[in-house]
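Removed from the display is one protein chain of the complex; every other protein chain stays in position.
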Amino acid sequence: MMGVVVVVFCICLVENMIKTKNLTKIYGNVAALDDINLNIKSGEVTVILGGSGSGKTTLLRLLAGLETPTSGSIMFANEDLAKISQKRLYELRLHVGMLFQYSALLNSLTVYENVAFPLNEHTDLDDTIIHTMVTMKLEQVGLRGFEEMMPSQLSGGMAKRVAFARALAMDPQVVFFDEPTSGLDPISAGVISSLIHETTVKTRMTSVVVTHDVQAGLDIADHVILLWQGRIIAEGEAESVRLSKDPRVQQFIKGEPNGPIPFSRSQTAYIDDLTYKPGCVRLD
Amino acid sequence: MQNYKKIEMIVGVFVLVGIMSITWLAVKLGGVGGIGSKGYELTAIFDDAGGVREGSDVLLAGVIVGKVSSVTLKDNEEALMILNISSEVKITSDASASVRTKGLIGEKFVRVNQGIEEDFLSNGDEFDDTESPINLEDMIGKYIFSGETP
Partner (left out) sequence: MVDFIGKLGRNTLDAMTKLGDATLFALATLRLLFTSPWQGKHFVMQLYAIGVGSLIIIIITGAFTGMVLALQGYHMLVKVGTEALLGPAVALSLIRELGPVLAALMFVGRAGSSITAEIGIMRVTEQMDALEMMAVNPQARVMLTRIIACAIALPLLVGIFDVVGLFAGYLIGVEMLGVNAGVYIGETIDKIALNDVFAGLTKSIYFGLLVGIICTYMGQRATPTTEGVAKATTQAVMLCSVMVLILDYIITSFYL
């Protein structure tokens, strides 16, 4: 228990919760992330924006310690993720929550058991206290009364809200959100967005949100990072990014098909492929 | 939690049944600790054991009903055999035992012929009537050297 107290103490003192230096991740011979340097400040919502394939999910997984970088370093609350033991990593994770894109609820457990899971695993709390805490978390996401349902019986939006409750169960210092609003109806998406904003303000936790939903992202962000092809192309407060002169940033924010970021991935001229050439039909 | 208690119970029963099965196999068939009954023992005294050895079969009506557990010499002139008979097989008190050969030159075995009495032999009893093997060589020798036609 002493260990836990010390960790909390350390984490609260840090001004920059996460810092990366020359962070690079290479899959095969494709650089998913190339020389990323960023600072994530404590108590803020940092939104990482980017299109599909921009490396934003890879970045989040690296920050969460789920993958190891090819080169460069990640400092998490002044500790180098590459250098600490697995035991220490697990100690740090007691103060970290994560909301996964597809909720990742444990499908053999009920909603109640899912939210109670971290508490049962890592605390010696009484069943009655755990019950109260789980009920509070479920009330927060508006799903009180669904305790006995199985994850397979839930809609995508509900599952995400349960996952949100689970991510907050340990009252974490840092929460990672992977596409928190994708695949949700506007109301659910709005609820999740405001939950992220509210909880961050109320509990002074640090939120890192990865999303391609520009409007929702900019609305809740204290700090925005825009990724394109594994590089940061814009960084700053939401307003400054919105007003950026960079045509790539403008194209992404406005969602235009034409601009410096090509929509089409085809490498050959359209007209060439349209013309039928006998004997040149590709069957593979 | 209530659910887990139930599962724990079922798993407990499963493990118990599994271990009991293995124990049963080891004890009953493997003969650990000699708990499994191996039948009862009868003695038979022959003039000539005729090559019957420890482990030879005991047949009743052509069916294997036991084994010869030992063959020893008695009083320096007779062969004493201990026959181990399956406990399910009952042998009448006037039954006879004889040493026979499977086929003309096959393996030697002990043949038991049932009698007509109503009561049965029990552990440690002795066969009253035994018949030693017909020795082919002896017969041939007798026939040649007697110089007579039988």
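Order as written gives the chain letters A and B; numbering starts at 1 within each chain.
Criterion: a residue touches a chain if its C-beta (ideal position, glycine included) is under 8 Å from a C-beta of that chain, and two chains touch if they have at least 3 such contacts.
This one's a predicted model, so the numbers in the text were calculated from it and none came from an experiment.
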Sole contact to the chain not displayed, among B:I7, B:I116 or B:I144: B:I7
Contact residue for the chain not shown (choose from B:S86, B:T101 or B:S132): B:S86
Which residue of A:L23, A:L38, A:A64 or A:V141 touches the chain not shown here: A:A64
Interface residues of chain A (partner: the chain not displayed): 61, 64, 66, 86, 90-91, 93-94, 96-98, 100-107, 117-118, 121-122, 176
Chain B residues touching the omitted chain (full complex): 4, 7-8, 10-11, 14-15, 17-19, 21-22, 24-26, 28-32, 36, 38-39, 62-67, 86-89
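We adopt the following convention: only the chains that are shown with their structure count from here on.
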Intercentroid distance (Cα basis), chain B paired with chain A, Å: 79
